[in-house]
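Shown here: the complex without one of its protein chains, the others still in place.
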Amino acid sequence: MRKREKLDQLAISGSLTPWQEVRYAISKDNRALIGLAFIAILVFIAIFAEFIAPYGMREQNLQNVLQAPTLQHWLGTDDLGRDVLSRIIFGTRTSLVIGVSAVSIALAIGGVLGLVSGYFKGIIDILIMRVSDVLLAIPSILLAIAIVASFGSGMFNMIVAIAIGNIAIFARIIRSSVMTVTERQFIEASHALGSSHFRILTKHILPNVLSPIIVQSSLGIAFAILAAAGLGFIGLGLEASVAEWGLMLSSGRAYIRTQTYLTIYPGLAIMLTILAFNMLGDGIRDAFDPKMRDR
Amino acid sequence: MSLLEVRELQTYFDTRRGVVKAVDGISFTLESGKGLGIVGESGSGKSQTAMSIIQLFQHNQRIAGGSIMFDGRQISDYTDSQLEAIRGNEISIIFQEPMSSLNPVFTVSKQLCEVLITHQNMSSEDAKAKAYEMLKAVKIDQPERVLKSYPHQLSGGMSQRVMIAMALSCNPKLLIADEPTTALDVIIQAEILKLMNELKEKLNTAILFITHDLGVVSKMVDNVVVMHGGKIVESAPVKVLFKSAKHPYTKRLIAAFLKTDIRRANEGETLDFFEAENDQYDFQQFRDRGVADDDFYQVSAGHMIACRLKKK
Amino acid sequence: MYRYIIKRVLWLFPILLGVTFIVFTILYLSPGDAASLILGEQATQESLEALRNQLGLNDPFLVQFFRYAGDVFLRFDLGRSYINNREVLGEILQRLPNTILLASLSITFAALAGIPLGVIAAKKPNTAVDNGVMALALFGVSMPTFWQSLILIIIFSLTLGWFPSGGFSNPNQWVLPVIALSTASIGNIARITRSSMIDVLDQDYIRTARSKGLSKKKVVNSHALRNALIPVVTVIGLQFGALMGGAVLTESVFSINGLGVLMVNSIRTRDIMVVQGSVLFVAFMFSIVNLIVDILYSFIDPRIRAQYK
Partner (left out) sequence: MKKLSFLALVLLSFTALSACASSEDTILVVASGADPVTFDMHATNDIATARIARQIYETLVLQSNDLELLPGLATSWSEIGNNTFEFKLREDVVFHNGDPFTAADVAYTFRRASESPTIGHIIGAIDPDKIEVVDDYTIRIGTKYAFGPFITHLAHPATSIKNQRAVEEAGEDYGSQGVVGTGPFQFVEWNVGEKVVLERFADYWGEPAQVANLEFRTIRESNVRVIGLENGEIDIAYDVAPSDIPVVTGNPELTLINTPNLGAEYLGLNWASNPYLKDANVRKAIAHMIDVDSIVEAIYNNVGTQMTGPINSSVFGYNPNIDPVPYNEQMAQDFLAASQWPTGGFTLRLYVGDNNAERIRVAQVVQTQLEKLGINVSLNQMEWGAFLAETRKPAEESVADLFMLGWTTVTADADYGLYPLFHSESGPAGGNRTFYSNPRVDELLDLGRGSIDQAVRLQAYQEAQAIIAEDLPWVFLQTRENVSAYGAGVEGFEHHPMGSYPLAGVRKTN
């Protein structure tokens, strides 16, 4: 309680460290809290899938295919007699791995480009921004489709494809945050004190662009999971035996008239997961927005 | 009967971190055709007092107590639609930032005519003619051109003239001027003030002048109310205030304005409690002596100072 | 103004050349072999080699790229399909009406539903109404289009029998795909309208409008909305790109013969010319839409119009 009050005061006086700001923002927004809680559950499921799932990811029973939900199989079985609930549980891992890796790659590359672009400005900035204009002219899901279609399916290709579609977005967001920060006086002061570019970037600028990065990462993970499921759905996703929600939806589609549950549950899993990341991202963004704060 | 009578007005904001008391129980009156200045630093609640009169509120703002009588009507209890009939018509207001107070996507003509069409039921032709007249009345050089212009094409002074024209076009009984000249440079400021004075005389409009600038106040109003922390600290006729302000807060305001040392401003002070250190004032002894009521101490006719002010 | 438009139009060319390069490179690097796909699983080595030479697949990368880019930009020729030898541009134009219809119906519907929802929420921020609308919008944004399409088919086509589950020639076939495709956009537009509206409602000129005694309705619908629309128009423009991506999935669920299905099928059959052509075409449309959005700004906001002079 006392800690909370102290945080409140620090927040009002604007003297929190960037990380504290994020934690404070989450704690002040119910949406962000719910989203975070749900994500925590998802992460738990993803890590301990083997222990939680009642059946194996690939455990088949050709004598018991397309069985409607029962006590043995809460969400029924699929076209190879595999337990749908277990596949959804293992699918959590797949989705999170794809989402987090794709965003990490996009963030690493886009982040560096954005930092360099926003910090050094000039010709480098123009060059990077023109290239990102080109990338942004292709709707990112189409870019991902083209890449996966070209290099083939599989986890790695899919992650790279989704990441490439996101690089330009990250670069832009980080660039504009960096530009706002560099206009502040303490950067000039650091220059005057003779700090190196590297030191200024890592010590002063990076911490100050943390919140837009976190917001965009959260929304980006949501997009990546959606894109992965979409690719899986049109048959450009992972290999069939891997549990992936989009793929499950796509193969369940053939049974849409007779075994509706094969379509409903994986879709629900996708939606709730995306919802959680969107809630977290939105919540933090609103909490950081000074105009939204006192509402 | 006074044109405007504000009694124990309280205006609160409900925020996530609790209630903020922007205006906390203030009272004053304004007679027709007269001028009243409300002076204070930013955050003192002076603007919120003005806003409260016609209830131009944020969504989380409300009148929590007290009453406002205007022209014999208790407008603090009015509904939105009743207030809409008064706003811009009987009570007008002009704001501090003329550049941002005009809608950037509409022409001056449209914004001027709107008010006439709404309150005077004018046809758009008549409204345009009247708008033209009003622009001439506020001494704008090329009214036709300005009418067709968008706000971003006008200078600050021009914008404020347009605002004044708009505010006065329905011949209001009360004009609230919320720091109308703060954002303008000194020469324009003087012109605008002169214009307002002229129009005030001509139209017999009462003015509620809100400002932190004591220099402006001296030219525009008859009486002054000094606010601090949502409360009135001192009120007096304008000349009395400048000559013999009693409250230390007022004194400091005046000193700051005159750029003089606060000690010199305090010279010749008769009331010993103003010498108290650390700005804590205890009026109890005055109440005991019977020269102060619960809240105010009357120094002379029309000159009151607050008793309960405590600096945080 | 015209100079600005001309400048923007000219800027399209380097962008599209860049897009062409990226798309061409990605598809060039793919390990699949167009020739073996065209000739099928029962073809001979000699016939494969002959076909590769005929298609120019054995030329160096840059030769192939410049040949293609030259055709595209100088002759407006997107080449011919590897599979059925039809003109790619013709293939695209034939499908375009369906996709344009789907996309424009969806974006119109999204704007007509999303903007009022955003306004309603913004008028009463942090009330039950606002929270309700924003929760709906969040669900809309989080719902995968293809899944929603399937759910709509299950409910309205298979169970209730109200609408057909596929095709796009009758207006009753438009309903489900348009709902599915516009849902996410409705959510996005409602969200941006709300926040933009809240911003605008805080502005001085709104206070002025209220001080003039205008009714709340008039203040919101006339004074605030027009200003609030500026970021909304941007988002609508960007949504168009997302919509074109979503159309790929929606069209394939509802068996609509549009660009999306053309693209997916060409990817499946490795019809590189058609894939390249379609992606390029969509990027082109997307760029034009963004150009139109920029020009639209100037009609909404005279300040921007002034800058373009």
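The chains carry the letters A, B and C, assigned in the order they are written, with residues numbered from 1 in each.
Just so we're on the same page, a contact is a pair of C-beta atoms (placed from the backbone, for glycine too) under 8 Å apart; a residue touches a chain by one contact, two chains touch by 3 or more.
Computed from a prediction, not measured in an experiment: that's the story for all the values here.
Participant: Among the chains present, which touch the one that was left out?
Facilitator: Missing chain, whole complex, touching shown chains: A, C.
Participant: Of C:12, C:48 or C:230, which one is in contact with the hidden chain?
Facilitator: Checking each option in C:12, C:48 or C:230, the one touching the absent chain turns out to be C:48.
Participant: Taking the full complex into account, find the residue in C:64, C:215, C:234 or C:265 that is in contact with the omitted chain.
Facilitator: Of all options in C:64, C:215, C:234 or C:265, contact with the hidden chain holds for C:265.
Participant: For chain C, which residues lie in contact with the unshown chain of the complex?
Facilitator: So the residues of chain C touching the missing chain come out as 30-34, 36-48, 50-51, 54, 83-86, 91, 94-95, 157-158, 162-166, 170-173, 175, 252, 255, 257, 261-262, 265, 267-270.
Participant: For review purposes, identify every residue of chain A that touches the missing chain, sorted by number.
Facilitator: 58-60, 62-63, 65, 79-81, 149, 152-154, 235-236, 238-241, 251, 253-258
Here, only the chains that are shown with their structure count from here on.
Participant: Determine which of the two chain pairs, A-C or B-C, is joined by the larger number of C-beta pairs in contact.
Facilitator: A-C
Participant: Averaging over Cα atoms per chain, report the distance between chain B and chain C in Å.
Facilitator: Computed value for the inter-centroid distance: 52 Å.
Participant: On chain A, where are the residues touching two or more other chains?
Facilitator: Residues 295 of chain A each touch two or more of the other chains.
Participant: Pull out every residue in chain C that's touching 2 or more other chains.
Facilitator: In chain C, 125 touch at least two other chains.
Participant: Note which residues of chain C are touching chain A in the complex, please.
Facilitator: Residues in contact with chain A: 14-16, 18-19, 22-23, 26-27, 29-31, 125-126, 138-139, 141-147, 150-151, 153-154, 158, 198-199, 202, 241-242, 244-246, 248-249, 252, 263-264, 267-268, 275, 279, 282-283, 286-287.
Participant: Help me check something: in the complex, which residues belonging to chain C touch chain B?
Facilitator: Against chain B, chain C makes touches at 124-125, 203-205, 207-216, 223, 226-227, 300-303, 306.
Participant: Tell me, which parts of chain B touch chain C in their complex?
Facilitator: Its residues touching chain C are 54, 56, 59, 80-81, 83-89, 92-93, 95, 97, 100-106, 114-115, 118-119, 150, 152-153, 163, 166.
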